[in-house]
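Here the complex is missing one protein chain, while the rest keep their positions.
A and B label the chains in the order they appear, each numbered from 1.
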Amino acid sequence: MHYLFEPGLFSSGPVGTALLVGAVVAVTSGVIGVFTVLRGQSFAGHSLADVATTGGSGAFLVGINQFWGFLAAGIAAAALMEAIGVQRRRGRDVATGVVLGAALGAAALFLYLGTLRTSTTGASFTVLFGSIFVISPDTVPALLAAGLVALLVVAVLARVLLLTAVSPDLARARGVHVRLAGVAYLAALAVSVSLAAVAIGAVLSTALLIGPPATALRVTKSPGRAMAVSALAGLAATWLGIVLAYDSYYWPPHGHGWPVSFFVVVLVLLGYLLSFARPRRRRPPRSPHEEDDCGPAVSGSQTVLGRTHV
Amino acid sequence: MSELASALLELDGVGVRLGGRQVLSDVSFSLGRGEFTGIIGQNGAGKTTLLRVILGLVEPSGGRVLLDGEPLHGKARGRIGYVPQKLVIDPDMPLRARDVVSLGLDGSRLGFSLPSRRRRELVDRTLDGVGAAGYADARVGELSGGEQQRVLIAHALIGRPRLLLLDEPLANLDLRSEQEIVAVLARLSREHQISVLLSAHDMNPLLGVMDRIVYVAGGRAATGSTDEVVTSAGLSRLYGHHVDVVRVHGRVLVVAGE
Partner (left out) sequence: MFSPLMMNTWIAGSVVAVVAGITGYFAVLRGSTFAAHAIPNGAFAGAAGASLLGINVIWGLAAFAVGGALGIGLLGGEGRGRGARNDVVTALALVVMLGLGGLFVSFGTQYAEETYSLLFGEVFGVSRGEVLPILGLGLVSAAAIGVAFRPLMLTSALPEVAEARGVSTRRADIYFLLVMALATSMTVPVVGALLIFSLMIGPAAAARSVTPRPGTALALSVMIALATVWLSIALSYRTNWPLGFFVGSIGAAFYLIGLTARGMGDRRIRSA
C-alpha cells in the first residue's frame, strides 16, 4: 500500500484540488456521456473537444484562465451546431472535419502568439494535455459551479431527453420542445467538455466522455444505473490516475512526474476492456415463424370472417 | 354508432397545404368511443400528414379538428396516445422495454422520476396487457419489430388515453406479427373502450376489425364502411383515373385499370 500512497499524498494541496476537480469532471462527463450515447451524438463531443483547443489557446493568448476559453468556445460551437441543425444523428462529415481543421490551425496561431507575448512556454502542453495539478485555487469554485449547473440542467431535462432518444416524433407529439431541450443539452455537453479539458487536456477530453459511458452500457440496461456506473467508472479512473501521477514523481525519470492525463486515458481504456470480461448475453432474435400454430400464416384468410379472438 | 353520442374525434373539411402543394383537401370523418378506424392509402397519399394534423403537429390550411367537441389545443394531447412507426435504436442503448413504457406516464415532464413499487406494478400490468411481459427487461434496441410495436403501444396506453393513434404500425412486420398486433389492438379497443385510429397501406389485415375506413387518394378521402367505400366506381372517382377493386378469397386488391 505504501507504494500506492507515496509520502505527502494526502497533505498535498494541489493533489487535494486535483481530486476535487477530478471528481466533478468525472461525474459530469459520466452522466452527460450516457445521454450523448443515447442521442447518438458522440461526434458532437469530438467536435466540441477540437473547438475547445482553439478556445483554450485563445484564452492563453488573451491572458485569461484556459477554462473560460474552453467554455466560451464550446458554448459558441454548441449554438452554431444548433443553428446549422446538426442535432440529428450525423456521422463524421468531411465538412465538419475541414472546419475543425481550420479551428485547430487557429489554435496553433493563438499558442504561437501567446507564447511570444507572455514568453511562457508551457501552454502548448497544458491546453492539449491538461493542467489538473496546477489549477489555481480561485478557479476551483467556478469549476465546481459549472459542473453542478451542467448536472442540474441534465437532471431537469432527464425524462425529456430520454423520451426524445426513444423517438423525437413521439416527444414532439407529447408537447416536448425537442429543439430547446437539444440546445440545453448541447450547452451542458460543452461545459462537460470544458471541464474535462482542464483536467486532462482538450485533445484527450473525449476519453472521459466516451469511455465510462461505453463501459456502463455493457454492464447495465437501465438508464439510471448506466449513469451511476458511468460516473463511478470515470471517478475511479480519474482518482487512480491522480494518485499514480503523484506516485510517478518517484519513478524514472526522477524528479519529473508523468502526466495525469496519460494515466486517466489508459485506465479508462482498461475499464472498458474489463467490461468484456463479463460477456453480455445477447437476446436471441425471435424467429417469427417458429413455435405454435396451425396452418399457413397467410394474412386475411382467417380475419375476414370475424374478429380474431385472442 | 349512435348519432346522439358526441364523437370523440371529428374532422370537418380539413385541408393541408405543404410546400406550396395542396396535399389534402376536404377530409371529413368522425370517430366515436371504442371505434376502430383505418386510414388507408398508398405511400405518399397523405396518411401520415393527416395523423400529424390530428396530433397538432401540422396546422390545417382549412377546416377544423375537434377532440371531444373542442378544437385542438395543448391539453388535448393527454387524451391521445401516439404510437410512432418505428424506433431507430442501437441494440446497445441502455433503455429497457419497461423504461420506455414508464416514460409514457411522465416522459414529457421536467425532472426525473424516482422508482416506486406502484409505478413498477403499473408498468408490469400494462406490458402484460399487450403481451409483452416476457421481455420487459430486455433492451428495446434488441427487440424485433413486432415486439417494439407492443412496447410502444404499452407506452401510449399507460397514460389512459381515449384515442390511440398509430402511424403505420403494420409496415415492416412479417405476416404473423401483423396479425398479432391487429389482434392486440382489437382486444384493447374492446376491453378499455379506447378508439383506435391507425394508418396502413394495405387494408387486408384490418378487414375483420375496422368499423370504418378512411380511404385517402388523390388528395381527398372517402369515409364509410369498407363495402361502401372500396368499390371500383368509388375509388376511381377518388383517384381520378380508372381502378379496379378485386375481391379474392376475402381479400381486397386495388389495381390500376387500363
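Going forward, a contact is a pair of C-beta atoms (placed from the backbone, for glycine too) under 8 Å apart; a residue touches a chain by one contact, two chains touch by 3 or more.
Every value quoted in this text rests on a predicted model; they were computed, and no experiment measured them.
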For the chain not shown, touching visible partners are A
Where A:L80, A:V99 or A:V219 are the choices, the one touching the absent chain is A:V99
Missing-chain contact among A:T17, A:S194, A:S230 or A:S261 belongs to A:S261
Residue list for chain A contacting the dropped chain reads 42, 92, 94-95, 97-99, 101-109, 111-113, 115, 121-125, 128-129, 201, 203-204, 206-207, 210-211, 214, 253, 256, 258-259, 261-262, 264-266, 268-269, 272-273
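To be clear about the criterion, only the chains that are shown with their structure count from here on.
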So, in the complex, the side of chain A touching chain B is made of residues 34, 37-38, 40, 155-160, 162-163, 165-167, 169-176, 216-218, 220-226, 282-283, 285-286, 288-289, 293, 297-310
Counting only contacts in the complex, chain B reaches chain A at residues 55-57, 74, 77, 80, 82, 84, 87, 89-96, 99-100, 103, 106-113, 115, 135, 137-140, 142-144, 146-147, 152, 155, 174-179, 182-184, 186-187, 204-205, 207-209, 249-251
